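Scroll down for the structure; my scribbles are underneath it.
Only a portion of the chains appears, each positioned as in the full assembly.
Chain nomenclature is as follows: A and B, assigned in order of appearance, with residue numbering initiated at 1 for each chain independently.
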Amino acid sequence: MAEGWEPGPELARIAHLDHDRAARRGYPEAVLCEPKSVEQVALIAAEVAAAGTPTLFTRATPEQAAAVLAALSDAHHDPVARVVAWPAAAPEPTGGLVVVVSAGTSDLPVAREAELTARYLGRRTQLVVDVGVAGLHRVLGHLDLLRSARVVVVAAGMDGALPSVVAGLVSAPVVAVPTSVGYGAAFGGVAPLLSMLNACAPGVAVVNIDNGYGGGHLAAQIASS
Amino acid sequence: MAEGWEPGPELARIAHLDHDRAARRGYPEAVLCEPKSVEQVALIAAEVAAAGTPTLFTRATPEQAAAVLAALSDAHHDPVARVVAWPAAAPEPTGGLVVVVSAGTSDLPVAREAELTARYLGRRTQLVVDVGVAGLHRVLGHLDLLRSARVVVVAAGMDGALPSVVAGLVSAPVVAVPTSVGYGAAFGGVAPLLSMLNACAPGVAVVNIDNGYGGGHLAAQIASS
């Protein structure tokens, strides 16, 4: 054992996919691609193909998405949201409506990731774009839609003020997703994160910066009934 | 107008209570006592008594609580949660079960504030105490209760690891309330806040540090159906 060391079989498997997750938590498996190599993503996609487990690949670079599609050629790829979903067809929706609001154009990728996640977890979804608080009439113009939602997801960067405003207008819970949109003292999303944690209206649930997947997942759980 | 300045009548009213809130959002008014003077709290309590609006007074010091009880003598005061509720009787519960979990003894005030808030917003609640991750058998011993909840609220300080563990065990959403319990590199609740925002299990909704009211309010909204 003291000589040139060889990786044992336990290294061959770089990840333990949790195929029971659907059973245990009721939702598909998700694979966060970003910190993984293209080779690791390809390996996992092959295992998904073999096992037939419904899976969302999130934060996939074009190269990672191609690796997934090579193994799961009938998957759905949304390049804006950076999501690859397999199977391509979302389940028949149940539960309440999930409305996703994007404060600005640049928050769209995160908002789309949230919307797709909620849809593939089995919810009806609706996306509203570019309704920042600097033009209140934009928000107020969607009031009926917002009030028809079981949960509203709001993706916003910069001052992160939109969730406070929306939460003051509806009785449903609001899932706030801070984004890294902004510069300088936005500090990569810290400014909207702190705004949202300190929202002056109650009923705001905060997730990690740029975490569209987490926001959509949480919304789907809330809107399950 | 240039001489010795006198406060006009607009100053006589230091706060605009939002009596339509119940109608607009469906829940009682809440008054955050902490940053207000005892006099301000007394003034607001008198206005609540006059208007008859169901109200929760949160983060009330003993002096502030006494001021509220002077105006609303039949209110319910919970000194651990630092909450005064009027009227004392919570509404007949509707919706799903809210289970509130306190990671440690010192997280109890925040957990109680969350539980009381959810109860006065009309939910059935159950409180489980001192089930930190250092003794996993404690969490696992409550698995059936946790899985029967429509939403689980977890109050935890220090490493803030409990919401990740609970979210991995149940399919309901988890509302995570970081507490300022801890010292040194806990930085007044920053450590558990960051843990919860980075929970490795999806479905974790984070609110502000020590914000038991916010956590309970969010849980009541989620469990409304």
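Note that in this section contacts are C-beta pairs under 8 Å (C-beta built on N, C-alpha and C of every residue); 3 or more make two chains touch, one makes a residue touch a chain.
Fair warning: this is a prediction, and the values are worked out from it, not measured in the lab.
Engineer: Going from the 2 copies shown, figure out how many the entire complex holds in this file.
Structural biologist: 8
FYI, only the chains that are shown with their structure count from here on.
Engineer: Upon optimal superposition of chain A on chain B over Cα atoms, what rotation angle is obtained, reported to the nearest 5 degrees?
Structural biologist: Angle of the fitting rotation, chain A to chain B: 180 degrees.
Engineer: Could you pull out which chain A residues touch chain B in their complex?
Structural biologist: 24-27, 30, 96, 150, 170-173, 175, 193, 197-198, 202-209, 213-214, 217-218, 221-222, 225
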